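All protein chains but one are shown at their positions in the complex.
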Amino acid sequence: MTALDYLLLISAITVVIALLAGNMRVGGWLVTILYALQGAALLMMSGLGYSTMTVVQSSLRFNVLSEQMLWRFDALSWFFALITIGAGLFCSWFASGEWGEKYRDNGGNLRLFHGALALNVFTMLVLLASGDLLTLFIGWELVSWASFLIMALAGGKAFDYAMRYISYAFAGAMALLGGLLLIYAEVGSFDFQSLKEAVPTMSSATLWTLVVLLTAGFGVKMAILPFHLWQAKAYAETPGPGAAFLGAISSRMGLFAFIVVVVQLIGISRLVEMEIPYTFLDAQDLLAWIAVFTIIIPTYIALRQHDARRLLAWHGVGQTGYMLLGIVIANDLGSAGGLMHVFNYASYQAMLFMAVVAVIHRTGTSDLNKLGGLFTRMPLSYLAMLIGIIGLAGLPPMNGFVSKWLIYRSLIVDGSPLLFIGAVIGTLGTILSVYKLIHNIFLGQLRVEHAAVREAPLSMVIPMMLLAAVVFVTGYFPGLVLDWTSAVQTSIGLPVLAHHLGGVSISGGLDMIWIVSVLLVGFGFGTLVFFLGGRSKRVHQLDNYAGGHFLTAETRYHYSDNFYPGLMHLIGPWYRNSFEWLERGLISAVDTLSTAMQGLYRNAHPSYLLLVAVVFALSWVIV
Amino acid sequence: MRRFTAALFLLGLGVMIAAIYQHIDFSNTAVNAGQAINAVAAEETGAANFVTSVVLAYRGIDTLLELTILFTAAMIGGMVLGRRRVDAPRDPDAGFILRTGADLLFPLLLVVGLYIILHGHLTPGGGFQGGVILAAAFFLPLLARPGITLIDQRVVSLVEGLAGATFIIIGLLAMFDGKEFLTPLLDKGELGALISAGTLPILYLAVGIKVGSELAGLLAHLAEAEALD
Amino acid sequence: MEAVVLVVVIVMLLSAVAVLLFKDFLAALAAMSVVSLGLSFLFVVVRAPDVAMTEAAIGAGLSSLLFALALRRLGLWRGQ
Amino acid sequence: MSLLVLMIVLPLLTAFLLSSIDRLSTFAARVMGPLVLLATAAIGLSVWPQLGDAPLAVQWGGFQAPLGITLYADQFGLLFALAMTIGTLLLWPRSTENQLRSSSLALLLAGTGSGLALSGDLFNIYVFYELMTVVSYGLIASRGTSGSFASTLRYLVISGFGAALALAGIALVYQATGTLNLAQLAQLAPEKLNNLQGFAAFVLMLVGFGVKAELFPVNMWVPEVYATASSRVSALLAGVVSKLALLIIMRLLILVFHQPEALTVLLVLGILGVVSGELAAWRARDLNRMLAFSSIGQLGVMFIALSIPGNAGIFAALAVMVHHLFLKPSMFLLAERWGGSIKGLAGAAKTSPLGAALFVLLSLSLIGVPPLPGFWAKLLVIMPLLALDQPLYYFAAFVILAAASLEANYLFRVVMKLYEKEPAATPHNAHATLDLATAVFLGAGLVAAVFMLIPLADRLDGIAAQASDVSTYIQTVAPQPLQSGGVQ
Partner (left out) sequence: MDILDNNTILYIAAFGLMLIGISGIVISNHLMRIIFGIALLEAGANLLLLLSTYHEGASAPIIVADNIPTMMADPVPQALVLTAIVIGVGILALALSLAIRVQRAYGTLDMREVRLKLEQEISDEAGIDMPSSSEKPDDIAKVPLNSVVQQESGS
């Protein structure tokens, strides 16, 4: 039994326990402890000296089709597994207390929820541990179906979205299978190493086919353009903490597989050699531009949402673009930024979802037009969301700033100003929409019906606060995460970023310790002035008047719908839902063909077809 | 349009058949399994009619299956058409000449049918041809007098079942003897004599009775069909 | 001999076409019997007396009887 | 002498005598059929191990090979003979009105199917095939509705057409070689059938035997028949009988027809089958027809697998066939109570949770989700397709993958309906215990296969290797060479 065996075993046990005890009062806590155990097993695997970590094999292996299937962990898997288990731990914790009871009382199947969550973690670990292309595909499919399970839990509308997800995901998986089997046909093995050795001898056409098939397969899970339509709604309809978990890590599995196969095995340098005929672009540029558009378009779609969960979920799609962009650029800064963004994003996205779920838990709605002023009622949730959106918008002093800085910097170093501008436009949209989020929920006027709302229970607040701490600490000391990303960079064969605890040690580098310290000093000074200046006075929100009338609680003077009217007027014409139309067109094409085929079976005289076949054979004979 | 496409297809089919016909090689015809059978059949089976040898001995299992097809078809025919209702109206009897003719023909056809069956291993004819005549013998009176129940479906099914079973049991007897299923048994006798060729005449008798009863049953079913519903 | 065979074949093929063209099903059935009888003759020509007998008894006789009974039950005894 | 012939003969004998037995004792007639099938299955199983070393050739009537009819038993044939026998046993027809006739028909089907799988003579195969066709007419029509009669009639027209063409094909083969024995044909084929005449014979026989194997242009009967026949009969036809027809085509392909054009024809027709079947299933709105169309698609995949030259193709086709053998009958059994519009299925999982869970499992395996057996079967088909490195084969692989995603879409639409919270207006019937037990048994077989994947794959590979070994076939049957004027 190796460390990896222990990890997988504990994870499998977690699934079983979750399914057995999920409905009990202690069930959630038990499962949470098991996640913590998984985390311990993961840490045991490498100690904290991860940078020297070598490959950990699992003793589990099979021989199928004269191919050996094996599982193993390297630094890349370890890094993603850390995030996965962390997300599982916090989400399970979050779900264990009052939330779970309420879910069960509302007719939800809590046992199935915990089981599905644990199954998601387990399948992701299996995927991360894959040691060859066959196990990669098996893990991939397991993850897809586990996500499908948790997405469909809510029933009703969630069924429709989960259905859409699985249609996309399965089509993607088939593209992936096609790609992997094509590799097998070319290389004669599912082994990673054989593929790596065979890549230089492959023809350009084969390579293009491979890259397109694999990117499409992985891209569906990442929800990059043009496969982005399924994700936001499916995630938003997943029950509370499940959405937080999926939003934090699930679609990152696509990125993991992309890194393993396209970056590590095929290699970015090979992509650069693949030029697109009649243009000055190559495959790498193509991917980078896909990434940039994946940043921009979903972010501005998010701006339009008025459901908090959907707004966040659409951001999830957009942020994937940053990660992909950084990794495709593939220099030391970019890949470190992309990888670090995976970690950072997971931490604040989980927290943001939790904050929104906490609000739903107390108020029963996530409609941004029906909320407001909850700051006074739920200050801790407010704090969590504030820290989260600072991170999401990529502003100092939170960790999101560091990873985005690295990605921007890499674009400048790489000499791609257009990509840089695209990424910045995306960030602009992010800032605008996260402001909409926090404003419409927490700021402004408190609604009458929410006057009695209390802060979320401790079981929900503590995970949020812990995540907030993570976001802040890794923003203060980015070196903590950069250590891990360097190990990953070494393991996948990319240039390693020189760094220290406070940031990057290259010329024009970044030292977050300085920046944050200065910021803190500045804030401290400001606070000091604010409180010691003594010129402020607390007034009740309604101690006010407008147009000569005193305000009552029933009067709405804080309008949250029709946000950003000017901006919307300006960019409104761009929301054409072209991709929706594309999707719909595809469906009606299939529908038409399908009708034709049914008509064929229903109406056609069989002998006609037979004779078509005969004539076909005849032409053969003559030719 | 439909006719036009059909004509086009047929033209294509015709051309294809012509093309295939061009490639048929007629020189092979002397070398085949049949000639091999001709060389040894008289000795191996003792039947003067080699077609009978092939039908009952060399390819006996085919014949068994063929009987089974008839059996199944008769059974399904009965199932599909259903049983005659007791109170259903009947056709009036046919005229005097037909009735008398049918009465006279009945024994004649019976004798001819049995003759053809029993000489199947010597002369052209056999169980199938004779069976058809037997069926006609039993069906003719029905045409003449639709009221009579000469053909009782239950008797028919009993007879056909037993005749088929006889065929199989003769085959199984060979297995008790340590030989393969349907190996011809008994003494082969003198070539050309009525009692010769071992079990083949018995098999042909079973075939004839089975074919006769099944076809008679089918005919009766079809004739009675309108009485349903 | 060849001339006889040729005539029989021509009659047979014409009857076969007639089977499909006659409006009256009874006439079509008669044409079908002609085909069967012709076929039975051809079987004699190719030295297959057993098959010829069978074709005459089953193809021309029994099948026609079956068809006739069915046509009567289907109400197609006279042309539509 | 081998007891193997009893597998064929005993059910026939019992079927002949069943109505007489019924007159003596109704109870005896009722239990007789299953008992006989149990006995024949036992005979088959007892012979199974010894066939691993060497196949067995039995000469019916004790006549030497090219003169008499040969019964050739290898594990490949016996596997499907057993599948037929045991499948009939599991799916024993239960119709209250025509019980006696249905029992006889089921017995006949089992006997004929076994014979078809084991036959080694071209015309004998044709007769067995015809008998099986007639028996299936009876089974379909035994439901007794006017729809079942009409669909049987349509089926009969297509089948009769195909059978006549197959007969013409046999005539062409006999004309060229002078023999019907498959072993001798295998000897003579490279010399005498590797030409246009041989190809024409192949196409004619393909069309003829393809009717039952749901080959593309002659499968128009499938949706109607499976929608009108009783579910148990549909399960038998789609699950087992279609595989037997496929087995015949495989045998012909291995032993007799070696033209590359033959493979191309199979490939093209297989692709058309997959495309038309899966697309039509996507739009089907009642469960029975959806399953029927998807069965067309699956058979198309098998034809594509068959079109792969060499041992890999046989192995792949065998794997897909065995997988489908387990899967389709249980799906039809589940559909028996659920049959009807898919919309009306809403909430059916509440009344039959086990059935719904089983349906999910079967769907997952059908679309090929690892680690279920369907995935490995699919892998076995696609891997050699890509390895051939030819455009048409690449296209076939693409079609299979695209069809799988369509399949996932329409099957999970059904699953979603099953688990919907608001139940449909009409209440659902729970499954009959026996149906459910049978389906669970077959489903458990699928799950068990996951754990025995490696020995199972080895065994199937061995069977495929034995089936594709032409020289052993010839040696085992040992036909005497034909000479002018007689046998040497």
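Note that the chains are named A, B, C and D in the order they appear, and that numbering of residues resets to 1 at the start of each chain.
Assume a contact is a pair of C-beta atoms (placed from the backbone, for glycine too) under 8 Å apart; a residue touches a chain by one contact, two chains touch by 3 or more.
Computed from a prediction, not measured in an experiment: that's the story for all the values here.
Asks: Considering the whole complex, not just the chains shown, which residues of chain C touch the missing one?
Replies: 1-3, 5-6, 9, 12-13, 16-17, 19-20, 25, 28, 32, 35-36, 39, 42-43, 45-51, 54-55, 58-59, 62-63, 66-67, 69-71, 73-74, 76
Asks: Tell me which stretches of chain D touch the chain missing from the display.
Replies: Touch with the absent chain occurs at residues 123, 127, 130, 134, 137, 141, 145-147, 149-154, 156-157, 160-161, 163-165, 167-168, 170-172, 174-175, 178, 180, 224, 227-228, 282-283, 285-289, 339-344, 413, 426.
Asks: In the full complex, which bits of chain B touch the chain not displayed? Write them out.
Replies: 2-3, 6, 9-10, 13-14, 17, 21, 26, 29-30, 32-35, 37-38, 41-42, 48-51, 53-55, 58-59, 62-63, 66, 69-70, 72-74, 76-77, 80-81, 122-124, 128, 191-192, 211, 215, 218, 221-222, 225, 228-229
We take it that only the chains that are shown with their structure count from here on.
Asks: Quick one: report the Å distance separating chain C from chain D, using the average Cα coordinate of each chain.
Replies: Distance between chain centres, rounded to whole Å: 37 Å.
Asks: Using Cα averages as centroids, what's the distance between chain A and chain C in whole Å?
Replies: That gives a centre separation of 77 Å.
Asks: Two or more other chains touching the same residue: where does that happen in chain D?
Replies: In chain D, residues 196, 200 touch at least two other chains, as defined above.
Asks: Residues of chain B touching 2+ other chains?
Replies: 16, 19
Asks: Quick one: in the complex, what on chain D touches chain A?
Replies: It is residues 157-158, 161, 196, 199-200, 203, 207, 216-218, 220-223, 261, 265, 268-269, 275-277, 279-280, 282-284, 293, 364, 367, 369-371, 375-376, 379-380, 382-383, 386-387, 389, 397-398, 401-402, 404-406, 408-409, 412-413, 416, 419-421, 453-454, 457 of chain D that touch chain A.
Asks: Touching residues of chain B toward chain D in the complex: what are they?
Replies: Those residues of chain B that touch chain D are 16, 19-20, 23-25, 28-40, 44, 57-62, 64-66, 68-69, 71-73, 75-76, 78-80, 154, 157-158, 160-162, 164-165, 168-169, 171-172, 174-175, 178-184.
Asks: For the complex, which residues does chain C have touching chain B?
Replies: 48-54, 57-58, 61-62, 65-66, 69-70, 73
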